[in-house]
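Note that this complex is displayed minus one protein chain, with the remaining chains in position.
And now, chain A:
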């Protein structure tokens, strides 16, 4: 398998927080979602792999090229979109193009124009007069106009209304259709990832808890609502965590199909990414 990004033991230490030995292999042509609660380290991870902040690692490569030695070349193939636009709001799309066409070697004027038309964005209007949705569409127009191979989104869909968010998700889906483009998206709107992610990376307090394919998660995880007796009946190895509800216990299991084959009458529901995240973050792991 070809990997777009390979990270080994990435560590970033702040006074009050640290990202601990995160290792990830992001396959080429996939959409990888990073989930985790606020302060889990999603943005720090993204900033670290982009070199915005310095970090320590054993390996950081993009398409097999070492990041430190090829930073400038690698960044030609990257497009990054944050939760808010970081372009000066006094700029117009025309001036942004003037700046970026002298920054990216592969800047494509025709493509940029076509995206501006597609998104109905005016060429000479200051972006301070754009709505939030328009600003985000402009970010995508920019990202797609310099032939980026990897699109990195840091909470880019947060604060957008459902219609714009859906449009954005369609854009991301279309971007990865040819399997040469890779998307790394951090979001705490996990329902977005339910729609587009091929892989899910879960960060918790600066540690990578897991990286699994979405299909695997969908097939293997299950939620059982029951009593303490049921909890004690299940094998500890199958239980990820449980949450004590007012009148019952909700249990997240990782062998849904095997458990279902044993307990055929038991109702096991498929969890959403949000539910899995909640169990990992808030659930009790050790069973007394």
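Points worth noting:
The rule is short, and it goes like this: a contact is a pair of C-beta atoms (placed from the backbone, for glycine too) under 8 Å apart; a residue touches a chain by one contact, two chains touch by 3 or more; residues count from 1.
Keep this in mind: contacts and distances are computed from a predicted model.
Comparing "Peptidase M16 C-terminal domain-containing protein", "ABC-2 transporter permease", "Sporulation protein YqfD" or "Anti-sigma factor" against the UniProt entry of the hidden chain yields the protein name "ABC-2 transporter permease". The missing chain, though absent from the display, is touched by one residue of A:9, A:59, A:98 or A:118; that residue is A:98.
Of the listed positions A:78, A:200 or A:278, the one in contact with the omitted chain in the full complex is A:78.
Taking the whole complex into account, chain A touches the unshown chain at residues 50-54, 71-73, 75-76, 78, 80, 82, 85-91, 95, 98-105, 152.
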